[in-house]
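A single protein chain has been removed from this complex, and every other one stays in its place.
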Amino acid sequence: MRQVISKKNKVVTLEEAIEYITDGCTLMYGGFGGVGTPPTLIQGILDKGVKDLTLIGNDTGFPDIGIGRLVTLERARKVIASHIGSNPNAGRLMTEGRLEVEFSPQGTLAERVRAGGVGLGGIFVDVGIGTIAEEGKNNIIIDGKAYLAETALTAEVSIVYAKKADPLGNLVYDKTARNFNPLVAMAGAITIAEVEEIVPVGALDPECIATPGIYVDMVIPTKGVNWKWAWE
Amino acid sequence: MRQVISKKNKVVTLEEAIEYITDGCTLMYGGFGGVGTPPTLIQGILDKGVKDLTLIGNDTGFPDIGIGRLVTLERARKVIASHIGSNPNAGRLMTEGRLEVEFSPQGTLAERVRAGGVGLGGIFVDVGIGTIAEEGKNNIIIDGKAYLAETALTAEVSIVYAKKADPLGNLVYDKTARNFNPLVAMAGAITIAEVEEIVPVGALDPECIATPGIYVDMVIPTKGVNWKWAWE
Amino acid sequence: MGMGVAVRNRIAKRAAKEIHDGLIVNLGIGIPTLVADHVPPDIHVLFHAENGVLGTGPSPNQGEEDPALCNAGGLPITTVMGASYFDSAAAFGMIRRGYIDITILGALEVSETGDLANWIVPGKRVPGMGGAMELAQKAKKVIVLMNHVNKKGESKIVKTCSLPLTAKQSVDMIITEMAVMEVTKEGLILKEVMAPYTVEDVMAHTEATLKIGATVHSIE
Partner (left out) sequence: MGMGVAVRNRIAKRAAKEIHDGLIVNLGIGIPTLVADHVPPDIHVLFHAENGVLGTGPSPNQGEEDPALCNAGGLPITTVMGASYFDSAAAFGMIRRGYIDITILGALEVSETGDLANWIVPGKRVPGMGGAMELAQKAKKVIVLMNHVNKKGESKIVKTCSLPLTAKQSVDMIITEMAVMEVTKEGLILKEVMAPYTVEDVMAHTEATLKIGATVHSIE
């Protein structure tokens, strides 16, 4: 589908973007506790009724915040994340056998997503040695030290949230709403960016572009956050 | 030695910085064809008479440009790089058996340096499969596909060149003079940044800092490039 | 943690004493978050949050929160001069590379050799490890703040962890409402006792082999 998208003006409607997110697909999402997760795309996925998703992201948000909304409404059959503690629905569904959950240490998860995004097969890392996190993983010894082989993660579709985009898909983020977004943006075969503001080509400082447009296929304007933050 | 360096004001003199670069040490350097290689630090190393260096960086510059000056004057016993073609002295010394050279594909080299900088053991990558670049490397099969295990690189001292620094060591770079610098900055046990301008804490946009000061131990002001570029 | 504000702050205050000038510190959620408030203003510390910021400052005033500026626990923060933002891979790069001088976090169990368990209760709660494995394994100094005993009154400081580990031999110091203990090569050492508890109280509530330090200070 990638070929039909314009490389010169990537701005599309929500409806056009949501077409690419289909039942059973692998969906990677930016955000950390919901901060930096694209609210309008989440709503669009909910409204379209997409189901059986494999979700890949840092966490499962909160019950009514971020990706948590999809988890709570049982739109996912599997989640790969570093923690699900802030969304009790995820834990309940896992216990009930209705949601498969694969955990990675947070930094390892970030590197697995990045590795997928930059075309590596994976990384080796010593985090989790001596814990159950090493179960089922290849060991590799380098200079007498043990490492775990951690495989790259990619997705059919990645969704990210940014502060500004130009029509070429160049992105800048906003403070800690950056988090996993630049990594997730690289790892999707199709990447959709929801942004607060669309600026003309040339308006972004080339030194400060966090995600070059090469990684972004579609840009949609956000309708804003439609949930209440936990601290509110 | 790291402990004696102030974390609040990392600005030191060239002489103080060069103390950390000693005979036989492993020295990693930023730059790509000399662009982005710190000229004042190179001059300081030459003047101090440091020898038997193991150099790690993208290339060996030109005979009288960048790291090439150290190579030409036989201050290195080993180089790990992706190419040495622009400095015929490197090739000559290698042929004469006076300089050991280890090649990595450029992107693999960048990732090996980054891996060292972010505390990974290494990466696995399929670049170079079916060529002599795979000799002596561990193979790993993931989902039926072959990858090479490429080990992380670190250095005792890293030297980088940046446009601006604040006293905390936060760095921003200048256009394509960025290249390997942010990676090299992370991989040194001691990292010295030579910069065009030192600005007060708070003057750099927190969104645009390419190298957070956590990675930088010392900052020195540059005396400017003291070589003629190949195109001049 | 099921303890009052005064006790939580007392633990946080004691932990803050470990933070010296020039250090880089990562605070976990819960009591550790309170530690920042107890660091004297003349001490220059850079607080790191693993979602992607170095140089966090005090909590914002109510009504001045920025939803795009939170710590790893999702709570609104501010930043100090010289702060920087980066992605989570870069944030964990700093952790794995060993640049975090002190990490302060909670625990379910700590063993006398410094093993840490804080991410899973088999058959009950499986919240996931988040960034705790990296922080516990890689920070130069790991300080655990927690209740001395669990809800059943059982010691959380044990000979051997029964829960799945977060990291082996990683904890350096434990601060509870009863005591301050250090994990050393010579074993787990009782260093300080919090009033009104006595050395005997602490020993009675500790399953691990706890050696009494040469000088056990009492904290009022």
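We just call them A, B and C in the order they show up, numbering each chain from 1.
Convention: a contact is a pair of C-beta atoms (placed from the backbone, for glycine too) under 8 Å apart; a residue touches a chain by one contact, two chains touch by 3 or more.
Everything numeric in this text was worked out from a predicted model, so none of it was measured.
Note on the chain not shown: across the whole complex it touches A, B.
Of the candidate positions A:Leu41, A:Leu120, A:Ala149 or A:Ala162, contact with the hidden chain is made by A:Leu120.
Across B:Thr22, B:Gln43 or B:Gln106, the residue that sits in touch with the chain not pictured is B:Gln106.
Taking the complete complex into account, B:Ser82 is the one of B:Ser82, B:Ser158 or B:Thr191 that touches the chain left out. Touching residues on chain B toward the chain that is not drawn are 32-36, 58-59, 81-86, 91, 94-95, 101, 103, 105-108, 110-111, 113-114, 125-128, 130-133, 163, 173-183, 210, 225, 229-231. Remark: the residues of chain A touching the chain excluded from display are 6-8, 117-120, 166, 168, 170, 186, 201-202, 204, 206-207, 209, 212-215.
Methods note: only the chains that are shown with their structure count from here on.
Separating the centre of chain A from that of chain C, both taken as means of CA atoms, is a distance of 29 Å. Rounded to whole angstrom units, the spacing between the C-alpha centres of chain B and chain C is 36.
Multi-chain contact residues, meaning those touching two or more other chains, occur in chain C at positions 79, 85-86, 89, 92-93, 95-96, 138. The residues of chain A that reach two or more other chains are 111, 125-126, 173-175, 210, listed in rising order.
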